[in-house]
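One protein chain is absent from this view; the other protein chains keep their places.
Showing chain A:
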Amino acid sequence: MARKTAGMTNQMISAQGLTKTFPAKGKVVEAVRSVDLEVGAGELVAFLGPNGAGKSTTLRMLTTLLPPTSGDAIVAGSDIRRDPAGVRRRIGYVGQGSSGGHTQRVRDELHAQGSFYGMGRRETRARAAELIESLELGQVAGRQVQSLSGGQKRRLDIALGLIHRPELLFLDEPSTGLDPHSRANLWEHIVDLRRETGTTIFLTTHYLDEADQLAERVMVMDHGQVIADDTAWALKESLAGDRVSLTFETAADAAAAAARIGGAASGQVVTVTAPGGDRALPRYIRSLGDAGLDVTAATHRQPTLDDVFLALTGRTLREEAAHAEASAEPALA
């Protein structure tokens, strides 16, 4: 695989103290507060956080769309402040909105995008055909962008972001608003892309399951700060632990059991967090049974990233999402 490496090091993104404040109605919104980031070549990183956490703002600074209030970053070998053009040539960016012009035809947009990146005519056409094929846009290639479905538009956005074979691809909520089938489809494309080309991928998402299954590295952002950064597995292991729940005959038994094993009783059910919950479960059943507290049902659940977020912030991401959807902002924050 012939691929130019960015700069001297193997780092794709290296940011120190990135900060962005916006003036808003006399107050100052601290959208991003002193974020440090290190992403190596070939990594797939999911940037997770509730609405307004500062994910898009961070991406917009890294992609040279917004100048940081303070802090610096080297992205794909170029400094975002001193050489924004160098950054732009090397990265692909799929924003939170839809990138295709509404009255443009799909194939025309891909051709225009190729010329924007200085590609030759023949090369652009070949590359556009390749992307149309691999992102399954063949049926709609001659149609106007405004006539596409949400999933088709999103696939076009990704094709546009990939036209010049960037070393580093930023994706801002690539799967938001898609049905589960289209989401799964899109993810397959992203995973394939990474496997086949080794592209470094940095994406934001609200979907915990997505980050959980597909990215080996998860960064959690909240109130403008990165509050956790590790593999999904390590985050869950260190921050959340497994959930064991035990059901008893009576609430009194449950309360007694909770007191013994240090869990929380709610009605007849006791929940307890334990590292290595699968091994803890038979132990609990045995020792509680010996004490005359018979367990009638037991479950063991692996922690989710939602549990991680809860452990970190005391809030759940689901609550946040429901809250944000209720006070829905326009799609482009």
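Basically, a contact is a pair of C-beta atoms (placed from the backbone, for glycine too) under 8 Å apart; a residue touches a chain by one contact, two chains touch by 3 or more; residues count from 1.
Following the convention adopted for this analysis, contacts and distances are computed from a predicted model.
Colleague: Between "Pyruvate ferredoxin oxidoreductase subunit gamma/delta", "Putative DNA metabolism protein", "Ubiquinol oxidase subunit II" or "Transport permease protein", which matches the UniProt record of the unshown chain?
Modeller: Per the UniProt record, that chain is "Transport permease protein".
Colleague: If the hidden chain were put back, which of A:102, A:283 or A:301 would touch it?
Modeller: Counting the whole complex, the residue in contact with the absent chain is A:102.
Colleague: With the missing chain put back, one of A:115, A:149 or A:213 would touch it. Which one?
Modeller: A:115
Colleague: In terms of residues, what is the contact footprint of the unshown chain on chain A?
Modeller: Residues 1-4, 60, 63-66, 85, 88-91, 93, 95-105, 108-109, 112-113, 115-119, 123, 127, 160, 164-167, 196-197, 332 of chain A touch the chain that is not shown.
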